[in-house]
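Worksheet for the structure shown next.
Let's look at chain A:
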Amino acid sequence: MIYQGKQKIWSDYQKDIPDDHWFYVRSCIRQNFFPASETHFVKIVRDLLGKDLYETEHHTTCGGIAYHSDTIPQETAMTIVARQFSLMKEAGYKNLVTSCITSFGNYCEILETWREFPELETRIREHLWKACRREFDKPEYVCHASDVIFKLRGEIAEKAKFRLVDRATGEPLRVVEHIGCHYSKMFPHKGVGGAEYPCVLSGMVESWGGQVIDYPERRHCCGFGFRQYLVKANRGYSISNTHKKFESMEPYRPDLIITNCPGCPYFLDRWQYVIAEQTGKTYGKDGHGIPALTYEELAGLVLGYDPWDLGLQIHQVGPELLLDKMGVPYDPARKYLGLNEKDIMKPGLPTVLKCC
Partner candidate 1 sequence: MKESVIIIGGGVAGLEAASQLLALGLSPVIVERSDHLGGHVAEWYRLFPDLSAAQDLVGRLVDAASGARIYLETEISRINPLKDGYSATLNNGDILFCKAVLVCTGFHLFDASKKEEYGYGIYDRVITNRDLEHWFGGAEDSRIMDNPKAVGFVHCVGSRDIKAGNPQCSKVCCMTAVKQAIEVKEKFPEAEVYCFYMDLRLFGKKYEDFYISAQRDYGIHFIRGRVSEVSEDIEGRLLVKAEDTLNGKPLKVRLDLLVLMAGMVSHPQTARIASMVHAEVDDDGFLRSRDNIYSIVESGRRGIFFAGACTGTKTVPETVAEARAAALSAYRYIKEGK
Partner candidate 2 sequence: MRERIPSGFDPFVLPFLIGMGFVLLYCAASAFRVLWQCPREDRRRFFLSLVTPAKALKNIWDIFANCLLHVRLWKRNRMLGFMHSSIAFGWFMIILLGHLEVLLFVPHRLNLFYYPIFFNYFVAETETSLRGAFLFFLMDLFLLLILIGIGLAIVKRVRSRLFGMRRTTRPSFLDTVGLYSLWLIFPLRLLAESFTAGISGGSFLVKPLNWLLEAVLGSQFLLNPANNLPTWWAYSIVLGIFMVVLPFTRYMHIPTEMMLIPMRNAGLRIRHARRGYALLEIYSCPGCGVCIDACPMSVKKANIKDCTVYLNRQIRRGNERRVEEISDKCLLCGKCTEVCQVGVEGPALRIFQRARRQYAISPDYARVQAAPVAASGKVLYFGGCMTALTPSIGKSMESILGKLGIDYAWMDRDGGICCGRPMLQAGRFAQAAEMVRRNTELIKASGADTLLLSCPICYKMFRDHYKLPGVRVVHHTQYFEELRRAGVLKLHKSDLCYAYHDPCELGRGCGVYEEPRTLLGTAAYIVEAEKNRGESICCGGSLGSLTLTFQQREAMTRRALENLSSGGPDAIATACPLCLATFSRYSSIPVRDIAEVVDMSL
């Protein structure tokens, strides 16, 4: 591997990420999958680093899931997106930041489509007006929240309480980065580092002391694939994709996986349990799994937030081995306490995969 070769490519794919004043739109599913991630994004960016980040409760789904599951036509998705733009216009923002990769892809795809077919944009404006008497401006910048963290990675590193380093040996942690397909595979120039060797996550990992693993199936989809998971008959195909990735990364003995997409960490996390049940195989140390974290969770860990406040207990694969390795303190007794010390109850444990 020639690192300079990658740097050369990264220099070709530099993306304009605005410094401040962001209109933040949340994801439909992440709040259920990883309820603390978006909260901590806001905490880190707005509260810790003092940036201007605006949210509105009128924001809805972008329609991306329905669109990718073939249940709504694109024009419907466009009209939904047009409404989000109108919300942003109302709020007086021009920089859109999405929490979800599919939303990001959806916004980019729609804006590109309008650029190529302006008459379609005109029609959508009419649709939006007819539907809710709203008007919109197109955003000046569309970014993904991971772009923002990438931009702020240096500031986070400066404030870091923990580094991605094995406390016992001083060796950097081996990190698998997994980029959501809709981040840059459609429009390589809209991703930091392009589509083949994106550096949005690897940049964070390296800034925070970790070592990125480049394994053969790095580019491969996590397996969610919308229709593939949502239609049960196709679910075997979905898990097979995930299985392929784990088989490929296994020889590198990764310490964790970092992702920037709603579905990826979910499936890379939960399928480890199913694979273990079906094949008896686990990919982490001594029957454990490989923790699959969101970039916000990882940033939170680095900055010293409490693991249970970050929602790591919601993951199927237990984070304890990773926390021990990094030296992050945690109270096992508080693991299943939610917000305001509410007991969220201990789940049943899997038979094969060790979870704590």
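The candidates were selected such that all candidates are chains of the complex that A comes from, given by their letters.
In this section, a contact is a pair of C-beta atoms (placed from the backbone, for glycine too) under 8 Å apart; a residue touches a chain by one contact, two chains touch by 3 or more; residues count from 1.
This one's a predicted model, so the numbers in the text were calculated from it and none came from an experiment.
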Query = Which of the candidates 1 or 2 touches chain A in this complex?
reply = 1
In the complex with candidate 1, residue positions of chain A that touch it = 1-2, 5-6, 8-9, 194-197, 214-219, 251-252
